[in-house]
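Shown here: the complex without one of its protein chains, the others still in place.
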Amino acid sequence: MTHIDDRTLTSSGFYLSQEAPIHSDNPIPTPSSPAPDILRCAYMELVVTDLAASREFYADVLGLTVTEEDDEVVYLRSLEEFIHHNLVLRKGSVAAVAAFSYRVRTPADLDRAAAFYTELGCRVERRKEGFVKGIGDSVRVEDPLGFPYEFFYEVDHVERLAWRYDLYTPGALVRLDHFNQVTPDVPRAVRHYQDLGFRVTEDIQDSDGVVYAAWMRRKPTVHDTAMTGGDGPRMHHVAFATHEKHNILAICDKLGALRRSDVIERGPGRHGVSNAFYLYLRDPDGHRVEIYTQDYYTGDPDNPVVTWDVHDNQRRDWWGTPVVPSWYTEASLVLDLDGNPQPVVARTDASEMAVTIGADGFSYTRRDNEDTPEQKQGEYKLGHQL
Amino acid sequence: MTHIDDRTLTSSGFYLSQEAPIHSDNPIPTPSSPAPDILRCAYMELVVTDLAASREFYADVLGLTVTEEDDEVVYLRSLEEFIHHNLVLRKGSVAAVAAFSYRVRTPADLDRAAAFYTELGCRVERRKEGFVKGIGDSVRVEDPLGFPYEFFYEVDHVERLAWRYDLYTPGALVRLDHFNQVTPDVPRAVRHYQDLGFRVTEDIQDSDGVVYAAWMRRKPTVHDTAMTGGDGPRMHHVAFATHEKHNILAICDKLGALRRSDVIERGPGRHGVSNAFYLYLRDPDGHRVEIYTQDYYTGDPDNPVVTWDVHDNQRRDWWGTPVVPSWYTEASLVLDLDGNPQPVVARTDASEMAVTIGADGFSYTRRDNEDTPEQKQGEYKLGHQL
Amino acid sequence: MTHIDDRTLTSSGFYLSQEAPIHSDNPIPTPSSPAPDILRCAYMELVVTDLAASREFYADVLGLTVTEEDDEVVYLRSLEEFIHHNLVLRKGSVAAVAAFSYRVRTPADLDRAAAFYTELGCRVERRKEGFVKGIGDSVRVEDPLGFPYEFFYEVDHVERLAWRYDLYTPGALVRLDHFNQVTPDVPRAVRHYQDLGFRVTEDIQDSDGVVYAAWMRRKPTVHDTAMTGGDGPRMHHVAFATHEKHNILAICDKLGALRRSDVIERGPGRHGVSNAFYLYLRDPDGHRVEIYTQDYYTGDPDNPVVTWDVHDNQRRDWWGTPVVPSWYTEASLVLDLDGNPQPVVARTDASEMAVTIGADGFSYTRRDNEDTPEQKQGEYKLGHQL
Partner (left out) sequence: MTHIDDRTLTSSGFYLSQEAPIHSDNPIPTPSSPAPDILRCAYMELVVTDLAASREFYADVLGLTVTEEDDEVVYLRSLEEFIHHNLVLRKGSVAAVAAFSYRVRTPADLDRAAAFYTELGCRVERRKEGFVKGIGDSVRVEDPLGFPYEFFYEVDHVERLAWRYDLYTPGALVRLDHFNQVTPDVPRAVRHYQDLGFRVTEDIQDSDGVVYAAWMRRKPTVHDTAMTGGDGPRMHHVAFATHEKHNILAICDKLGALRRSDVIERGPGRHGVSNAFYLYLRDPDGHRVEIYTQDYYTGDPDNPVVTWDVHDNQRRDWWGTPVVPSWYTEASLVLDLDGNPQPVVARTDASEMAVTIGADGFSYTRRDNEDTPEQKQGEYKLGHQL
């Protein structure tokens, strides 16, 4: 772990460390069993309360391809995917997340996953036939942080539609990019997922060392999942990638044409963290979906860890656009293996929203002393004040 | 004039009329002298208090080309322009607008301009040698609404740099697109500028017929200038065009990199009115600059006039993003021909900000009854409420 | 007319003149009757031999909107159009062009059109009910160059779909931009269309003053129509505009996905002339369609005329990509008012293809002496030779 004083300030206003400058005083024990070798985030299983409405949103509005469906479940994938699905919509009475599912490198990694979580005392369930269609032997667990994690290797291959430009829409989604999880104690979560083999690429801290969020990856992008500090376990969002920025703008334009612009919660904008271009939508159940493009390669073991000051007004939006409060406060429930919602535990560390927005928060655009106290009072631009 | 009941509702949620549905009960008299034949908005003369800072903003940050400069004045143009300048920055003690300048079709149109305004009782000044470098014979007036308007035909030609891609930046500005004026009584202003030869392309009204803003053109785009209802005469913004949307995003990215994202006031976004993609910046003196791309051809005489309901949440931003209050309230002073600021007269009609934002305002995304009263209380999205 | 020696060489390698440097020794007489006031090119009527195949190409592949259709005719428009159509496909036995149709400013311009062409001794036909659906009172003529020209003012309005982003495809066509006509004697044609009110914006010449092509406009873009030197009268192409360059690339990608890439004849590329980004396709009958975006404003009366040297290798493609021979040699027949093909007269002036491609042609990338003789032998790049 890099000490806070050993970080390097860059010309872009954030800090670099060689190792993630995050320490947990309250760690989950590291199992002696080796972690499974995770390739990438592969799919999310969402419980939705109105299957037709959700199918319409993901297939007709966002243009995901339906691989297979029946009256209870719809399986969808992005245009460059060759495995059966990236998203499962399952009809249910409570909107929630049933699984964050990762693909592992080999069938043997399922044994490792089972042993790893068993050693941690977690509930583990393995099904040779899979929990959903298209997937074979799978392990699902209630992880130490309360999240329903799944691991699988066996999967039906379907045609990668990357070259089928006749099927592309102006806002075509080409890959599942990442998950984002809400958890009260970010350092504790980071330490646990490091044990599972994830590496930190970026984080947000304050000068006291409070960690507000951290981004972690297996595949060499900025993340396969991220930890967002807040009441949890909850699911913050699932993200799909487009090729170019205009594809994201086209989704907004289409939502306007459909008179459904109110599903746009935040963005489009440029992230500080990840340097990606982004948009956040809310599906018919309020599940948050990010559309995302153009982060950077992180695959070298010494890839520098980026740390943003929580008061840096460009950390979450490089253009300084304020984050809407709902983005901080709302998130989806997650289910245990019986399908019941996990209880939500309140965050006790400082809240990013509280320290940056409103009467008691402050943020700055420039690190120098040019900012007036007024400019420092809350993450708002010129004239945002009524 | 089309009666309000004869408008046609489109599938996009706005109304069409064959003639602008705007009537003034208090018109400025129509001169018997014919109006000059205006080609297009050509340049704005801005008084700036720190010439070096403004030059840096327009030339280094936004990439406009300096045609000519001295210690007191900088002349700038966009990449596709072949006349001497589209923007004049003049050093002065009070930030303000010295001229909204239009090019006319022939030298004889200057005589027409002089007669037109003389008949209106306006102060008129003509200079054979021009008021600024690069421009010849010119007429400047204090128009009936208090705006300093200029007309000229003679102008030095300079090289159109359209093909000089070695000079392009990622956010290259290629044309001056339009002006925007703040005036208390929009119907009165519209009627006067119709007399001057402008045609209405779009407007914003409420069901009582209050007109909040109107867009007017000579060249066949959505506007050469627009009337924004508010305390005036003031200058709301001057707009430059880019070729593509990513050029506008690149300006935001660059401002972030320069740690000057706080000059971004509003956007980027998609306008409802004009259908253009936009961004609003504030220059070092607070003069507002719009970056704009991709509106539509309006050159046919029967081009349908588009009327937006002031409560339509997508009228000013097609994606439903709220307009920041400063955008409604702040604007630049304009000067009389002696260089003194014109007094500002308060708008007495309803304020667009008041009727759409905050406790007493409301707006809707859909025209149907699906919107709950809560959704109708103020132009805010999901979770914008703290 | 600007004399060849009075042209100004620009830093981009072409010349500027204040007036078109084109003189005809064999002009068509200028009528004493005033020309009609043309607004813009409005639609082309194409005769196609397989209506279903053509409809599929224009509506399903290119995404034009069908306004109306029956067993014999299909009427199509672009997304930003508010008049009934921009393209008429009429079933017939010989693929050809039945009309180049222009919209005029007022109904009275139809009288002017009739008088103008009657004075020229042309065959003129006027129909109060129009020649096609959606259009009212119209004048069609066999013009002095043999082209079937139409003029109209009355037209049915239809909904402008500009805001209907739910209908956009990745390669959305938003406007009809221009026509292009093949004619043997370019100066003679230019002179005649100047009489009709068109202005030259650009042309291609050699040092002997031979004119190979010229671009002419009414609306303030680079052209409403162009004269391409060759055997004529024939129709070279009809062009539709997209908003951005990626839209044009998306059309290519889709044609690849449909395994119809062989309809791509030339491009995509950047034109030297017009500075626009372009693509040429061939429809099922071989009619050539250009997809075009981002030329420049030309509406000032003193807009400088651009002249390109025919040996400048970047004149037709700014990146120096060779023009394929078919683009020079193939074109569509045009019909007389009885529906019979007009006879084609051979060009006797030098052929642009002959002077630039192959053993006897040459072209240069740089005007200096750095180019070796080999580089000057034919419009080919490094390694194009087998």
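Lettered A, B and C in written order, each chain numbered from 1.
We adopt the following convention: a contact is a pair of C-beta atoms (placed from the backbone, for glycine too) under 8 Å apart; a residue touches a chain by one contact, two chains touch by 3 or more.
Since this is a predicted model, take the numbers as computed values, not measurements.
**Student:** Which residue, C:Lys245, C:His311 or C:Arg347, contacts the hidden chain when the whole complex is considered?
**Tutor:** C:Lys245
**Student:** Specify the residue from the set B:Lys133, B:Lys254 or B:Arg366 that touches the hidden chain.
**Tutor:** Spelled out, the listed residue whose C-beta touches the missing chain is B:Lys254.
**Student:** Out of A:Asp300, A:Asp338 or A:Asp368, point to the residue that touches the absent chain in the complete complex.
**Tutor:** The single option touching the absent chain is A:Asp300.
**Student:** Which chain C residues would touch the chain omitted from the figure, given the whole complex?
**Tutor:** 12-13, 244-246, 249, 252-253, 255-257, 259-262, 264-265, 268, 270, 272, 277, 282, 313-314, 318-321, 324-327, 329-330, 357-358, 365-367, 375, 381-386
**Student:** What chain B residues would touch the chain not displayed?
**Tutor:** Chain B touches the chain not shown through residues 163-170, 172, 244, 246, 250, 253-254, 256-258.
**Student:** For chain A, which residues touch the unseen chain?
**Tutor:** 10-12, 14, 39-40, 80, 82-83, 103, 105-106, 157, 159-160, 162-164, 174-175, 219-220, 243-245, 272, 275, 294, 296-297, 299-304, 318
In the analysis below, only the chains that are shown with their structure count from here on.
**Student:** Using mean Cα positions as chain centres, tell me which chain lies farthest from chain C.
**Tutor:** A
**Student:** For chain B and chain C, what's the span in angstrom between their mean Cα positions?
**Tutor:** 34
**Student:** What whole-Å value do you get for the distance between chain A and chain B if each is reduced to the mean of its CA atoms?
**Tutor:** 41
**Student:** Among all residues of chain B, which ones touch two or more of the remaining chains?
**Tutor:** Counting only residues that touch two or more other chains, chain B contributes 12, 244-245, 272, 318.
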